[in-house]
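Shown here: the complex without one of its protein chains, the others still in place.
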């Protein structure tokens, strides 16, 4: 089952600047071979369900290992069985109507 | 790694009424032995990371099997390594300050 | 336009414990005359659109005034024009199927 997700991880108890944690997650996601796209409020991820969620778990484990005592994450994710659709397809589908 | 989550699953392409799909997810989460609490915009879930995410995957698979061609889910989830905290602890912590 | 929302406010740069900020938001929402229900990962809110969003703005302003330099909030909100539906209706609709 393919999934398109949008991941926003917020480490808590480490001050206001969290970009170094987000950068580490980017590395984890990319090393997992996932298709990703960083934006201003999270990261789009596309891949097989188990691969995507294993990488997200690795992100939480790694951020805790970096010293963050608490993490609160917001994740949107979509699956569909009627047809295949990539992240680029979704953006193109909207832009073609603009 | 223990996780407290808040799950909101939206089946698409099946009309405006989605409560039968949500009810099926409640059954899946409870049959998985997870601690859950339904509210007006989702379900709180507490458990071991792998158990929680396996149950969420089963929810997506089951809703598709029920006939929903597309699903979009919003999930919040939190982990902490500084101390143990249950869903009841979180609510009590706020209510003690009211 | 009536709205049912689910609010989860995360103050950043103030340490791991955020319940005092959440408690202040509860007070603001209740003083605004909104119907609310606290749960383990946020607060359900029901009311007129403008009232709900004015109260949420007041929460952000107040949390900053309390000393939090940064806030990241996740909000789900739903509107419908086919029929009236309360927070209790939504829960009852699922529970009647369990």
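In order of appearance the chains are A, B and C, and numbering begins at 1 in each one.
Keep in mind that, in the parts below, contacts are C-beta pairs under 8 Å (C-beta built on N, C-alpha and C of every residue); 3 or more make two chains touch, one makes a residue touch a chain.
Treat the numbers as computed from the prediction; the structure is a model and nothing was measured.
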Discussion item. Just to verify: which one of B:4, B:18, B:38 or B:52 makes contact with the chain not shown?
Written reply: B:18
Worksheet entry | Hidden partner chain, residues of subunit B it touches | 8, 10, 12-13, 15-16, 18, 69-70, 72, 74
Worksheet item: Residues of subunit C in contact with the chain that isn't shown?
Response: 1, 13, 49, 53, 57, 60-61, 64, 69-82
Fill in: Interface with the unshown chain - residue positions in subunit A
4-6, 8, 16-17, 19-20, 22-23, 26-27, 37-42, 44, 46, 74, 76, 78, 80, 82, 87-88, 90-91, 93-98
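To be clear about the criterion, only the chains that are shown with their structure count from here on.
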Worksheet, complete the sentence: Centre-most chain by CA centroid is B
Worksheet item: If you average the CA atoms of subunit A and of subunit B, how far apart do the two points sit, in angstrom?
Response: 19
Discussion item. Counting only Cα atoms for the centres, state how far subunit A is from subunit C in Å.
Written reply: 25
Worksheet item: Could you say which residues in subunit C touch two or more other chains, in rising order?
Response: 8, 16, 74
